[in-house]
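Left out: one protein chain. Kept in place: all the others.
Here is chain A:
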Amino acid sequence: MVSFVIESILRVTNNVILYNIYILKIYHFRNMDPLTETYGLSFYLTYLVHWPEYFKIAESSDGRVMGYVMGKSEGYNEKWHGHVTALSVAPEFRRLGLAGKLMAGLEDVSEKKRAYFVDLFVRVSNDVAVALYKKLGYTVYRRVLEYYSGNSSPMFEQDEDAFDMRKSLSRDPERKSMIPLEKPVRPEDVD
């Protein structure tokens, strides 16, 4: 069973604010599968301070963090869009439809913010994730060359390309933002 934690409001007792502190849930992230990056505290805080509405956490019935999504909104005019910065579901909670739920929440916020589309980057080798995003209505908009740099982990020694995947929202009924680019781009040319 899943709960989607929503930013809770403060609780006041005897003049002391007792927050149900959402921020502290960061410490419960279980980022130990190799495809989930663990960032510095500062990175998560940036998102929580600037785009709290884009932070969504799924908890199990016994209170463990099963997965989370974080994102932001950015861009001008017809490039105003929601962006998925990180989506993670712990391995033992896969196949429960959590990723879809979390993504739907993020898309909903983007709709309310009148964004034209939602986009995300994914390793080209991560076919499980690519298939999932396709199922959720995303298409490959372009390929970004060597977007991920290799690191010390034996699984990711090489630089790797990313797919930039997009899904249009209701503000882009003709799905203009999803028309794929023919040629791949370099990371520095990604706006």
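Criterion: a contact is a pair of C-beta atoms (placed from the backbone, for glycine too) under 8 Å apart; a residue touches a chain by one contact, two chains touch by 3 or more; residues count from 1.
Definition applied: contacts and distances are computed from a predicted model.
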Chain left out of the displayed complex - its UniProt protein name, from "N-terminal acetyltransferase B complex subunit NAA25 homolog", "Sodium/hydrogen exchanger", "ER membrane protein complex subunit 1" or "Centromere protein O"
"N-terminal acetyltransferase B complex subunit NAA25 homolog"
If I consider the whole complex, including the chain that's not displayed, which of A:L45, A:A131 or A:L181 touches that chain?
A:L45
Since one chain has been left out of the picture, which residues of chain A touch it in the full complex?
1-12, 14-17, 19, 21-24, 26-35, 38-42, 44-46, 48-50, 52-53, 59-62, 64, 91-96, 109, 112-113, 125-128, 153, 155
